[in-house]
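One structure is given below, represented as structure tokens, and several questions about it will come after.
Yeah, one chain of the complex is gone here, protein chain that is, but the others are all in their spots.
Chain naming follows the written order as A, B and C, and within any one chain the residues start at number 1.
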Amino acid sequence: MSDFTPQEMMVSVASREIRDGDLVFVGMRLPILAYAVARNSHAPTARGLFEVGLMRDQPASAFLGTMGDPPNVVGALWATRMSNVMALMTQGNVDLGFIGGAEVDRFGNLNTSYVGDPAHPSVKLPGSGGGADIAILSRRWVTLMTHEKRRLVERVSYVTSPGYGDGTPGWRKRNGLLGGGPSAIITTLGVFRFPEGGGEAMVESVHPGHTLDEVREHTGWDLHVADGVSETSAPTEAELTAIRQFDPEGFWTR
Amino acid sequence: MSDFTPQEMMVSVASREIRDGDLVFVGMRLPILAYAVARNSHAPTARGLFEVGLMRDQPASAFLGTMGDPPNVVGALWATRMSNVMALMTQGNVDLGFIGGAEVDRFGNLNTSYVGDPAHPSVKLPGSGGGADIAILSRRWVTLMTHEKRRLVERVSYVTSPGYGDGTPGWRKRNGLLGGGPSAIITTLGVFRFPEGGGEAMVESVHPGHTLDEVREHTGWDLHVADGVSETSAPTEAELTAIRQFDPEGFWTR
Amino acid sequence: MSMAEAIARFVPDGSTVAMGTALEALIPFAAGHELIRQTRRNLNLVGPISDALFDQLIGAGCVRRVTAAWLGNVSEGLGHCYRRACEQAIPHAIEVRDHSNFSISLALWAAAWSVPYLPARTLLGSDILRTNPDVSVAGDLVHVNAVRPDVAIVHVQRADAEGRAHAWGPLGITEEAGLAADHVIVTCEELVDSDVTLSDPNRILLPESKVIAVVHEPGGSHPSPVQGYFKRDHGVYRNYAERSRSREGFEAWLRECVLDMPDRAAYMERIDVESLRIKNHRPSEPADFGDE
Partner (left out) sequence: MSMAEAIARFVPDGSTVAMGTALEALIPFAAGHELIRQTRRNLNLVGPISDALFDQLIGAGCVRRVTAAWLGNVSEGLGHCYRRACEQAIPHAIEVRDHSNFSISLALWAAAWSVPYLPARTLLGSDILRTNPDVSVAGDLVHVNAVRPDVAIVHVQRADAEGRAHAWGPLGITEEAGLAADHVIVTCEELVDSDVTLSDPNRILLPESKVIAVVHEPGGSHPSPVQGYFKRDHGVYRNYAERSRSREGFEAWLRECVLDMPDRAAYMERIDVESLRIKNHRPSEPADFGDE
């Protein structure tokens, strides 16, 4: 088995979250690579949706620094307005969304807005972008994050993109959220999975070369571990080949 | 002075309602001819807006059976969605609108929906189309109608497109209507004008060859006549030439 | 897919169907006539204005409800079948949900964005508020309830087999109707290779994920016009207005022009296509989608 970087591990795990036929709301960076990997392996009929206002089937043929880069428009199935793309998501047409986060808590709530008091933040983060929309409206979603104690926290100080709120059963339904909520948190150390219907993230697998203790040490909440927690299957040669084809200089994965 | 038809008289009067620089919400039939006449004479910088989703400056170069006919698209300044055209009208960008009507009352309310009980109408008329939108949102509007007692009625049985409602001062403002309301009713016999700020239609002029008694006889309400009611100035040669250029076979004007 | 198959599979009795969304152009008459031939019943027709097509479907007994801003014959006036249905319940009574052009557009945008209503500045002071339960006053705004078609049927200039449609000229409420609808049936003048449609993704009308059928149906919108392809056949509208004035006249027209026609090809054989075909071509200036 060849070497791979933590980012490559995350991309291959993320690609496995994509099911064939899914309409995927693709974020930037690692998810765009995960989409490319999935399309080239187990999800040949998946389609991607981009908040700039694009639908695609084939991944772009050249490296993308952003979803608005010209190669992402060539071969697009639809170039339109953001509000039209969002319309599809409100209708439950988006099967899977990817959201990047700065902070996540055990109920899958994401903070990408403020660390500390929003009136006097210690850190001003960029904000929601389409994150809140995806978190609220897509059928299921996944977030990718570097595994650090300051990122995986007991409760986020500001909920930009809601997961399962306070974790009580039916929180999303009670608050009128149409989408299903987060299904997994993919980190540099392992994978957390949320139970059907929501609740608290449980450790599902630990990436090769890492241990459950390591995960526990770098997680800001009391870990719950799924029965039969396993080792994450390493990226396959095919996955690595695809990743390196779409990120030849390792812009995102080194 | 050459002969002219009642429709040609109406078109030339309607064209004089268009001021240079106006953005005109152009209806079908006679108004489309009025717009062409005005553009070719006193309103060379007027622009026309069509609910199909078009903006034009020059009138179409060929006869139009409908505003959706291909010649109306050639040279268009904007081909878009109806909701975008309506957006401009909600913002007060439309100076003048034209609305056809089956029935009008002395307060300028139009009925193009039902004669008799809407649940069991004696006549089902086609409906609003964009009429209600123009009546409510354009800065001022004009309606053109064959002058018959059954059309110019004391009160319309159904208000499709509101004028000045019950005629009480401030009715439009009280009911939240953004636009200014009707400024004139142009018929086959004469012209009714509404006072600034609204109220009841007054006879402003009678077309050549017709009399005030004739107008009174064919109007369903007690006529109020403006001081110094005059004879409508007949279509000029230039106006008739333009009309006949745009309606060569008299499809609308014979 | 053939028109007969598309209508049979995707437009059952009782469907809410949006048609004629580009107003006077690109009206899917061929699809409407196939609905008549298949004796579809209890349809809820949704559109802005309908230039003759809805009148024909009402006369043929396919319609239970009309949700529209205007229904008649644009160049000729009243819709005689519409009148008979509303005034004399011939062939049977129908329900009318009156809208304005703006309010029907907003009703579809509401459905597209999955909200129960959109607020609007139109219809204030109109009796439409009194007779249509789908619109109501709230202060100085009107709430326009969402209208969600089961299917939108759109005729376009060209499309590929995957459902990517290119339409041009004014589009009225076509985009919101397609986005609001659960599914879209595309009928087209030309069936083209995807190289053509994907060369201009900005002109692709709707997401292929909404499109369940693509029907290659040249002349499928006659007598309505198609920019770049066909002029409007004014005479046919006039003739229809005259013949539909009486119920008997309408039924003779229906038999002759719809029921006795096995399909659109047979219908088109009776049309003087050459006199309607647009011959002066005005190609748009290409846009450069180059990326590297």
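By our rule, contacts are C-beta pairs under 8 Å (C-beta built on N, C-alpha and C of every residue); 3 or more make two chains touch, one makes a residue touch a chain.
For clarity, every value in this text was computed on a predicted model and none was experimentally measured.
Peer 1: For the chain that's been dropped from view, list the shown partners it touches.
Peer 2: Result for the missing chain's touching partners among shown chains: A, B, C.
Peer 1: Given the contact definition stated above, which residue among B:Ala76, B:Ala102, B:Leu125 or B:Val159 touches the chain not shown here?
Peer 2: B:Ala76
Peer 1: For review purposes, identify every residue of subunit C that touches the missing chain, sorted by number.
Peer 2: 106, 113-121, 141, 157, 166, 168-169, 171, 195-196, 199-200, 202-203, 227-229, 231, 278-292
Peer 1: In the complete complex, which positions of subunit B touch the hidden chain?
Peer 2: For subunit B, the residues touching the absent chain are 23, 47, 54-55, 62, 69-71, 73-80, 83-84, 86-88, 90-91, 93, 178.
Peer 1: Which residues does subunit A use to touch the chain missing from this display?
Peer 2: 28, 50-54, 65-70, 73-74, 76, 79-83, 86, 90, 113-114, 118, 120-133, 135-137, 158-162, 165, 171-172, 175-178, 251
Just so it is clear, only the chains that are shown with their structure count from here on.
Peer 1: With chain centres defined as mean CA positions, report which chain is farthest from subunit C.
Peer 2: The chain farthest from subunit C, judged by C-alpha centres, is A.
Peer 1: Compute per-chain Cα centres, compare each with the mean of all protein Cα atoms, and return the closest chain.
Peer 2: Centre-most chain by C-alpha means: C.
Peer 1: I'd like to verify one number: the distance from the centre of subunit B to the centre of subunit C, where each centre is the average of its C-alpha atoms, in whole angstrom.
Peer 2: So the centroids are 27 Å from each other.
Peer 1: Subunit A to subunit B: how many Å between their CA centres?
Peer 2: Going by mean C-alpha positions, subunit A sits 57 Å from subunit B.
Peer 1: Counting in whole Å, what is the centre-to-centre distance of subunit A and subunit C, each centre being its mean C-alpha position?
Peer 2: The mean C-alpha positions of subunit A and subunit C differ by 41 Å.
Peer 1: Counting only residues that touch at least two other chains, what does the list for subunit C look like?
Peer 2: Only 175 qualify.
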